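Only one protein chain is missing; all other protein chains are in place.
The chains carry the letters A and B, assigned in the order they are written, with residues numbered from 1 in each.
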Amino acid sequence: MTTVRRWIPIAAALAALVAAPFVARAQSDSAAAKPEAPAPAAAAPAPSTSQTAAQPGTRDECMTCHLDQDSPEAIAYKHDIHRERGVTCADCHGGDPHSDDQDAAMNKAKGFIGVPKKQKIPLLCGSCHGAQESGFTSRYKLKNVLADYHGSAHERSLEANPNGAQCISCHGVHGIVSVTDPKSPVHPSRVVDTCAKCHGDARYMRDFNPSLPVDQKEKYLTSIHGQRHAKGDWKVATCVSCHSNHNVQQVKDPRSPVYPTQIPATCARCHANEKYMAGYDIPTTQYRDYKESVHGVALLKKSDLNAPACNSCHGNHGAAPPGVASVIAVCGQCHQSNEELYQKSPHQAVFAGKKLPGCVVCHSNHGVKPTSDAMVAFVKPSPCADCHRNDPSDKAAPAMLRIRGLLDSLTAGQKEAEAILERAENLGMDVSDAQYSLKDVNQARVKARVAIHSFEEKEFEEAARPGIVVAATAHAAGEEAIKEHRFRRQGLVVSTLIVTLAALLLWLKIRQIERRQRGEIV
Amino acid sequence: MNAFTLWEHRMEPAPKQGMSRRSFLDTLLGIGAVGWLGTVLYPVVEYLKTPALSEAEVTSVVAANIKNLKPNTGVVFKFGHDPAILILGSDGKLRAFSGVCTHLECTVQYRPDLQKIWCACHNGMYDLNGRNIAGPPPRPLVEYKVSQKGDDVIVSKV
Partner (left out) sequence: MPNVLQKAQEWIRERLNIDPVIEFASHKTVPAWKGSFWYYFGGVSLFFFIVQVATGILLLMYYQPGEKTAFESVRFIVTKVKFGWLVRSIHSWAANLFILSIFIHMFSVFFTKAFRRPRELTWYSGFILLALALGFGFSGYLLPWNTLAYFATKVGTTIVAVVPVIGGPIMQFLREGKDVTTATLTRFYGLHVAIFPAIFTAVLALHMLLIQTQGMHEPESWKTIPASQRKSMPFFPNFILRDVLLWLIVLNVLAILAVLFPWELGTKVDPFAPAPGGIKPEWYFLFMYQALKYFPAKMGPVDGEVVGIIFFGIAGLLWFLVPLWDAKTPQGARNRVINYVGIGVVIFMIVLTAVGVR
């Protein structure tokens, strides 16, 4: 007993130390995996098939002694879901639970291990929550959580450092309850705090990932998710809803649900689910719109990681819709030149005055479509048509018409030049130089499409004009090539005629000479 | 053919009859010969005239004179059909890259204030190793080899 007594405070301290920073993550299982029923389903905990497992009702001598001593572990374990299902102290700590003799019960020869090594804990829990199946695992429908944990970022942290995250870091120890129980550290109500115990502790995180921010919880509290969470809404997203639970991966890992190309689908698990979102007064069409948008196509179909996902505009931990005033800044993260021009444009003041959301007025938000020349027009679906009329009363109308004219000249000029150059090429003429110069038309078009955000005719024309000039030059080169081709054929006809004529005359001459030789003429 | 006429004249020094018809045919033949000569010589003479443009395709080019380059500046030059950019860094090192932005093929420029390569179209940014570090460019710029021969800075495709 004396040895045990000496051990107890140390073990308790250790357990507390270990558990405290980690109590974070379990309930995510259900929350993340089933958005339609995000309230965490009861994970079925379970004791092992161990020989020493005490049948309920059998006396567990460990508890007898340790309760006598008011050991906090024993007291906590009284209501542990594992004890309720027949898991004894010895199932984790080894030894003989049937002996009331301390030396016999806590005999290393009988497998007593004292406090399990932290890096061994996943395997220890995994003896039931792992791949091995038994009557016990099937009775309580225990899932192979260990398999999920294998290869996770947390497992790597544990391998590198005993203080890394393992089972009890999140689920606690001795007083473990079902994840559906609000007392569980991984219940939706508590899981954010549980994660933040480590992820909000800069000193702690330094040992694992020094560059990782530790302000996720602070940001979360500012988000719509966080604000509702604070009001007791457990349906909203918590850490595990997006990051998953046992199988947490780093964001840069393509398997992670928060890897850029995965984010839209991850958010859509809740936000595209009409039933689930029923209580919230927001649409559920964002994902559908986004998938078809320029951004969605770039990210999801072309795997362009520079393309924005949901979080690029809404933020991730601090997710909230950008306010009307900040739309321009948000889009301007990437579309910087457009933003600069817009801020100087006459639209800026007008839109701001009417509390119109900048870029979104013309381009919409989630379903941003590729732009086209047709966007500048007085009829729907042109966004200009919402305010502008082709009417003398509209002072902007003449400039709009001229801008559209320049746009059309640029497009038509390029098309016509391409067509005539193709014709020349098909005729066998080399027009590669002119075809190359058409790249400059493309450049002018790109620049013009940016410049249009100045909503100033002069600025637009400066960008567009060089393209129109190059297109015209290329067109001329094409015409020249076709003319040259015609010239070659005409030249061929002329020279063939001359040579044929010369041949004919020569033939006449030969006939004449031969007739004279035969004496037919003198 | 004139040689043959000549030869006939030698053989028949004074033909009196049929002269006019023969001279007519001979004249026509002479014109034909001149015409034929023209169709051959015209292209040849045109061919030999120096063409307006000098040869274009290149794999290496004299991009600049080192004396005209100040540290922390860049010049865009024509490299074959494509623009390319030569940069003399503030560290005194010469670097050259393709001048075609990998985003939408605009021509990039050097920004001394940022010490970066910059594309004006969409504010794309490349560092001095050609890596795309900001804005929309999806790929780095292709780097070219730079060497010096006297004062000439020669850029060549690797």
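One rule holds for everything that comes next: a residue touches a chain if its C-beta (ideal position, glycine included) is under 8 Å from a C-beta of that chain, and two chains touch if they have at least 3 such contacts.
Note that the structure is predicted; figures quoted are calculated from it, not measured.
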Visible contact partners (per top-of-document touch definition) of the missing chain: A, B
Option touching the unshown chain, where A:L158, A:C310, A:V376 or A:A502 are the choices: A:A502
Chain A residues touching the omitted chain (full complex): 428, 430, 432, 488-489, 491-492, 495-496, 499-500, 502-503, 506-507, 509-510, 513-514, 517
Residues in chain B touching the chain absent from view: 1-2, 4-11, 26, 30, 36, 43-44, 46-49, 51-53, 55-60
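Just so it is clear, only the chains that are shown with their structure count from here on.
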Partner chain A, residues of chain B touching it in the complex: 1, 4, 8, 15, 17-18, 22, 25-26, 28-29, 32-33, 35-36, 38-39, 56, 81, 104-107, 120-123, 135-136, 138
For the chain A and chain B complex, residues of the former touching the latter: 304, 306, 334-337, 433, 436, 439, 442-443, 446-447, 450, 494-495, 498-499, 501-502, 505-506, 508-509, 512-513, 516, 521-522
